Structures are given as structure tokens and as C-alpha cells.
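Take a look at the structure set out below.
What you see is the complex with one protein chain gone and the rest in place.
By written order: A, B and C. Residues from 1 in each chain.
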Amino acid sequence: MTTHRLASRSTLAPVTERRQIAPGLVVLRFLHPHIASTVEPGQFVNVLPKVGFTAPLLRRPFSVYWIEGEECEIIIQDHGLGTSILANTQVGEHLDVLGPLGSPWRYKSDDFDTAVLVVGGVGVAAMPLLTKHFLKNEVPFSTYYGARNDTLFADEYLAKVRYATDDGSKGYHGTNISLLRDELEKGSHPRIKLFACGPTKMMQAAIALADEFNVPCEVSLETEMACGVGICQGCPVETSVTENVTSGKKFYLVCTQGPSFLKEQIVI
Amino acid sequence: MTTHRLASRSTLAPVTERRQIAPGLVVLRFLHPHIASTVEPGQFVNVLPKVGFTAPLLRRPFSVYWIEGEECEIIIQDHGLGTSILANTQVGEHLDVLGPLGSPWRYKSDDFDTAVLVVGGVGVAAMPLLTKHFLKNEVPFSTYYGARNDTLFADEYLAKVRYATDDGSKGYHGTNISLLRDELEKGSHPRIKLFACGPTKMMQAAIALADEFNVPCEVSLETEMACGVGICQGCPVETSVTENVTSGKKFYLVCTQGPSFLKEQIVI
Amino acid sequence: MQPSNGTGEVNLKVNLGNVEFKNPILVASGTFGYGSEAAKFTDISNLGGIVTKSVSWKPRPGNYPRRIVETPSGMLNSIGLANVGVHVFVDEKLPYLAEFDTKIIANIAASSQEEYCNVLEHIESHATPNLAGYEINVSCPNVKDGGLSFGTNVDMVHELTSALRPLTKRLLIVKLTPNVTSVAPFAQACEAAGADAISLINTVVGMSVDVFTHKPRLATVTGGLSGPAIRPIAVAQCYNARKNSKIPIIGIGGITSAMDAMEFFIVGASLVQLGTINFVDPDAGTKVINDLQELMKQKGVHSVDQLTNTLVIEERMKALGW
Partner (left out) sequence: MQPSNGTGEVNLKVNLGNVEFKNPILVASGTFGYGSEAAKFTDISNLGGIVTKSVSWKPRPGNYPRRIVETPSGMLNSIGLANVGVHVFVDEKLPYLAEFDTKIIANIAASSQEEYCNVLEHIESHATPNLAGYEINVSCPNVKDGGLSFGTNVDMVHELTSALRPLTKRLLIVKLTPNVTSVAPFAQACEAAGADAISLINTVVGMSVDVFTHKPRLATVTGGLSGPAIRPIAVAQCYNARKNSKIPIIGIGGITSAMDAMEFFIVGASLVQLGTINFVDPDAGTKVINDLQELMKQKGVHSVDQLTNTLVIEERMKALGW
């Protein structure tokens, strides 16, 4: 078993830590020098549920949640067969990992001075590396994190968090979008940009809010993927623009051209 | 997870011990009161390679190797995908086990005074319970155990063993069948019967020897099985007799009418 | 645990022709023997019905081994319709099955129209009270004569069905093969000839080779593919039959759970049969029945009729002609 071969080929990565951070949320840490040294905020990896089995057949995509030294972490929410197998991977077992994949957040663009991270559910996985970058580069930012109740937050690597819960059990009573709206309505908001990752409804609300306040907004999408590397055309998102030749006229590929898009690019 | 439901339904049995007894031979011990209390020598169990997976799909048959209290043991030889998965089952994991299945050795029949166990390869798994019965009931017997070399024997539960190796590294230099022939040729053999389990060639040689010395011989067969319980008709062995109505005229079903047959019954 | 049949909020009863099945979960021909072996491992009275192993006029020994090959999420078989023949069937098997509270459907395979008729008439004249009807197997890929040569010829299917129809007032079900360009004309032919239902699908022709000996793994070279691997094919064929005919459908192919069964109901099946999964777990039927009841409760669905043929196609896709 090779633990590492060529940079860009799939790698059998030994799992070095497994921890449960919330009900149904497991973090796996694995050794993967290539990903750890090259990944950018917003990229993802594609992981085989079980090496040597044809069912489940395809890899499953996960955001790179954290890196430390030569190790990477992903956060797995129990969703179906593939994720439940993966969530049960034990320390010492190996993950077959392909990555880093996809395009990073447009986090170095100059269309903002202050970043607003809009987070919901397992979408949190896309935020820690972004948070780290903003902290390190002293970019002003704040994080609006919404969940059904206070047991569901996975905020270990976040900073400057404003919480919102549907049941009021922690922070604001309501959605993180309403909380953010309240803040924005309060007054002057110096060149902000929203970076949003969460359930589709939250993404749609984030886009609507950004439209209303006329600020840039980038959302990270999830679609079913067969390959994760741009060769199957299985992961389209409808687009309003027509410059995208690769996939014909009407779609972007989420795996390579995303997973994050500016709100103007897509129809969700 | 029910560890035990109805006697005759499949059961999730916790693995309580795993030991490697020879290269490529692993013994799994699991808690299964029903099998432990009802199994007879020569019967088998049908075990799912991996619970919840559709590939591998079908159960794999294994002789019941040993019982102790409420626990059973099977011995697994790494042969293909299913057995390699099973051989890696760890203590604390569960096996989905259906059994006991099949018909026992005709070990209580009165067609012999002395039993001769002819053993090869993983066929050894069918012998310990038979050995135990003969020891307990003071039936005279001896065991002719053949292997390629001395690293391959799994004789922990056998008794009165005469070893034969192809390379002469342990016991007789040659096959166990030649060794037995030598013995038989030496002279008087009081109403013996052969009980043989091993590779097809060894079975054929055992039958030829029994024919030559005109003694009864029962052989335990392996065929591919889809169900192990008599409902798929997938496990036929050609028969020379015609009384077998269930499967038409020309075949016995190894899973229910076997796995062991008298040499007169079958064509192999 | 015994599933409650038709009591409480969820009613699992399904009517097909003049027969009431207490639930829509049957076991498929050739995957449950004649019930007696499976009875050791499950309470067969829980089942909506049992379709017995194909029976022919004379006993058939079946094919030489090897008869079974596992494949990814499936298996190939080439049993060759091994069966006891119709005389033993009516003398021993039907009476045995008459003791159970479940419907029996006698599956018939033959190599000529005459033989099909003779077998059906012989069973009809020895019918037991719980004999609900007949399933006509025109789709076995593993015999030299009959089998697929009937099932892939729409005129022969029509003629055979028409010939059998007058011979019984019980259910007449024709079991179709997926090994055709389109199952639609076959469904229409069965409907026109007066069959009560079609069952879909029998196994898909498949093959596997031993790369060391260069021999086919099955003695008969090709065999029939079954199991979860073929479920998407089976669902598509049931959908196609439903779109193109009104004849009731019994869905078969790779069903392992209540969720799987539900897919078949939604595309148009009134009942389903479990096949290969019985080999993995002879008690699968009871589990699926219980789970189906639970699932229907969760969905707030009160009867199987409310599930059958409820596929929803997006408007924008309809507009595009899908």
C-alpha cells in the first residue's frame, strides 16, 4: 500500500484521528502532505467510501475542513450509505483520497474590504480555511452561523461568530439571514462581500439579501458528482451567462468551475 | 442490533475472538447459542461477507469448525473477495450468520467400526466436531492429514493424526492417500469407513482407494451456492442414482442433501 | 413479528383481477423453491403470495453445474428450469402450500403451446383453495427449447396468452423478458389477449468468463442476471410498460427493501416480487412487508393503490417532451 505516489493521483491516506463533534458529524484527520501543502480555501477532496468495493461505486466529495502540518481534516455528515461508511472509518485505516479539487473561493479578489461568512449545516466545512486566511491577513470579517438548535454547531475553527438558532436556544432567535439583515439595516456597511455555504434555501436567501443591499455574494454549491474532476459532465448548475463553452451554453460544471460561484453566474 | 432473534433466522453474531492459525488461515469465534447448541458434525453456516453491502451480494458457506459453550468457530481461508473481507473481521464486529445448514456426516451409521478421517487443505474445518464425537463415544478412529508442507496444518482440534506432506517436511513424504494405502496394504482393517474432506483430487483419490479396498467412503463436497438452504437449485452434484426427485433426476443439492455424500451416490 | 395485514391506518391489501392479496409482497419464481425449504427460515404465511418454481409437464433435471456465479451486486444463474414436473407438483407441492395463509401462483414453463396448455389444465383440475392463478414464464434464458424464443416474439406471446385465457378463471399473468428492444408491444399483446397482469422482469442475459481456463463460468455459457444490479433496468421497463398499456404490472428485479419496492409501485406496479434477496435472507419478505407498512405510515399513505402509478415528472421536462 503506497501512502503517497504522484501529487495528482489518488492516494491511500492513513487516518490519524477520528472525532465526533456534534450529533451525526464526524471529523476524520488523515496524513496527506500534497493536499495539506497545496489546498486553498473552498477546494474539496473526493473520497472513496470503501476501497475494493464496487458498491458504493463512486467517490464522495468533501470540503477540506482543516490542515495542520502534513495532515488534513474533513467533516462528514451522516447522509446515506457512503457517508455512514466513511464516518465509521477508524484510526489506522486508509482513505482513498483524490484532491485537492475545484476552484477556491474568490477570497483574494478586490471586490470587498470586509468579508461576511454565511454558514449553515455542514456548509461549515468550507469556512475554517477561509477564516484562517482572513485572520492571518487581517482582513476584517464576521461569521453568521445558523442552525436548528445549539447542539448542531461545529465552530471549532471559526472566529467572530454570530449565532442564530431556529429555536432560540443559542444566539439570535431566527435565521442567520435575518440576523444579518438586521445588522445591514442598522446602517453603513463598508464594501462587504458575502461568502455563503449551507442549505439551498439559505443560499437563495443570501443571494436575495445581497441583491437587496447590492453587495457581492459568492455561494458554494453541492451537486451530485460522478468524477469530481471535469470528465463526466454530471454536475451542472444552470447559468444565466453564456460564455461557458466547455459544457455547452447553459451550464457550469460545479466540480471544476465551482463549487463556488458569484451570484450573477448562476440560477439556483 | 439484535444479537439473537429466532432460532432459524439469520443472526448478527458478535465476534469474540480472531486468530491466525496458519498462513492465510484465520479462525473467527462468535457468540451464537442456537448454532452452538444444535449443530452436528459436518454441518455448515452461511455468512454474509459485509452487512449492508450489495457487492459482495451472497453469503459464503463455512463448516462449523468448533463449538464451546455458546460460541462457535469457523475457519476462513483467504480465497477471494468475500473470504478476504471476512478474514479481516475484528473482535467486536458482527457477522450475519445463517445456520446450522446442511446434513451431518453419517457418523452414527453402523456401516463401520473404525473411522478414518481423510483431510486436506481447508477441508480440515469439517473434522474437529467429528473428532470430538468419536473421542467422546470412544469410536476408534485415525486421521490422515495431507498438506503441501508443514506450515499449513491446522490441527488444533484434531487427534490421532498421521501427517503427510508433499515436500516431506513433516510426517510421511507423499500424499495422505498413499500413506493410507500403505497402511491398508499392511493387512487386516476392521470394518473401516473413510470420512474425507479436502481438494477434489484428494476426494477422487479417496473414493478410488475405498473402491479398491471395498470399504464405505463418505466425502464432503464444495460447490458454489447462492442460498445454502435449498431454494435456488444452484448447487447440484451429478448423481448416478435416480431416486432424487426434488431436483429432477440427475442431481443432488449439495446444500441440503449434502455437503457430504456416500461415494455411491455421486459422480465427481 | 407478524405484520398486521390491512388493519390499523395502513392497509396493505391489493386486488388483482378477482383476487385479494393481503399485501403486495410476493416471492419470485425459482427463488423460493416450493415453500417447504424456506419455511424453516421464515413464516411464509406473512407473504402476500408465493410464485412457485417454474413447472413443466415432465420433471426436468436442470443444467449441468456450474449454475451460479456472483457478479457485482448481482448473480448469474443457469438453473435450466430444474423442477419436479406437474404431477409431483399437484400431488405434493400444492397440497403442502394449501396449509399456509398466502396466495399461490403457479409459474409454468414449457417448450410448446400445447405443453403450456396441458400443464395449466392439469393444475387447474387439481387446484387448491389458495391457488390464485398462473404466471406464464415465456422468458427463461437458460433452456434450449422454449423460453426466450417465445418471449421475444410478440405474436407468439399473443397467441399463447389467447390460448391459455379460456382455460382458467383464475389469474393469468404473463412473465415478460427484458431482453427485447421494447417491452411495450409485449405488454399491449398481453393486454389484448386478456391476461390479468404482466410480471416484469425476468433475468437479463449475461455471461462471465474464467480468465484462467478461458471457459465460461456457467456451463451453459450465458445465463440470467438478477439482483440489485438490474433494478434500474427493471424500473425502466415497468415504467415503459405502464406508459404504453393499462394492464396491471407485477414489478420484479433487484428488490431488497421497502424503498426498492416503492420505486416499482410509483412507476406503475400493483404488486412486486422479491427474487435474489431471498437467497441472502429467506426472511426478507417479512422484513420488507413490515418496513413498507412503516414507510407508508410515515408518508401518510393508506393503501398501496395510493402509491401505484404516482410518478411526478417536472413540468419543464414535460415541456421538453420527456
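Going forward, contacts are C-beta pairs under 8 Å (C-beta built on N, C-alpha and C of every residue); 3 or more make two chains touch, one makes a residue touch a chain.
Note that the structure is a prediction, hence the values are computed from the model and not measured.
Participant: Of A:Glu68, A:Asp110, A:Glu138 or A:Glu224, which residue touches the hidden chain?
Facilitator: Answering carefully, the residue with contact to the hidden chain is A:Glu224.
Participant: Who touches the missing chain here, A:Gly24, A:Pro140, A:Pro199 or A:Gly234?
Facilitator: For the chain that is not drawn, the touching residue is A:Gly234.
Participant: Give me the chain B residues in contact with the hidden chain, please.
Facilitator: Listed in rising order, the touching residues are 54-55.
Participant: What does the interface between chain C and the hidden chain look like in terms of residue numbers?
Facilitator: Where chain C meets the chain not shown: residues 64, 71-74, 76, 144, 152, 179-182, 204-209, 211-216, 219-222, 225, 227-233, 235-236, 239, 254, 259, 262-263, 266-267, 295, 299, 310-314, 316-317, 320-322.
Participant: Touching the missing chain, which residues of chain A?
Facilitator: Per the touch rule, chain A residues meeting the hidden chain are 8-10, 48, 54-59, 98, 223-227, 229-238, 245-251, 256.
The working rule: only the chains that are shown with their structure count from here on.
Participant: Can you name the chains that touch chain A as well as chain C?
Facilitator: Chains that touch both chain A and chain C, as defined above, are B.
Participant: Going by the contact definition up top, give me the pair of chains with the most C-beta pairs touching.
Facilitator: Ranked by C-beta contact count, first place goes to B-C.
Participant: If you average the Cα atoms of each chain, whose average lands nearest the overall Cα average?
Facilitator: Of the chains present, the most centrally placed is C.
Participant: How big is the gap, in whole Å, between where the Cα atoms of chain A centre and where those of chain C centre?
Facilitator: 46
Participant: How many angstrom lie between the centres of chain B and chain C, each centre taken as the mean Cα position?
Facilitator: Each chain reduced to its C-alpha mean, chain B and chain C end up 36 Å apart.
Participant: Two or more other chains touching the same residue: where does that happen in chain C?
Facilitator: Within chain C, the residues that touch at least two other chains are 72-73, 228.
Participant: Considering chain A alone, which of its residues make contact with at least two other chains?
Facilitator: Residue numbers touching two or more other chains: 54-55.
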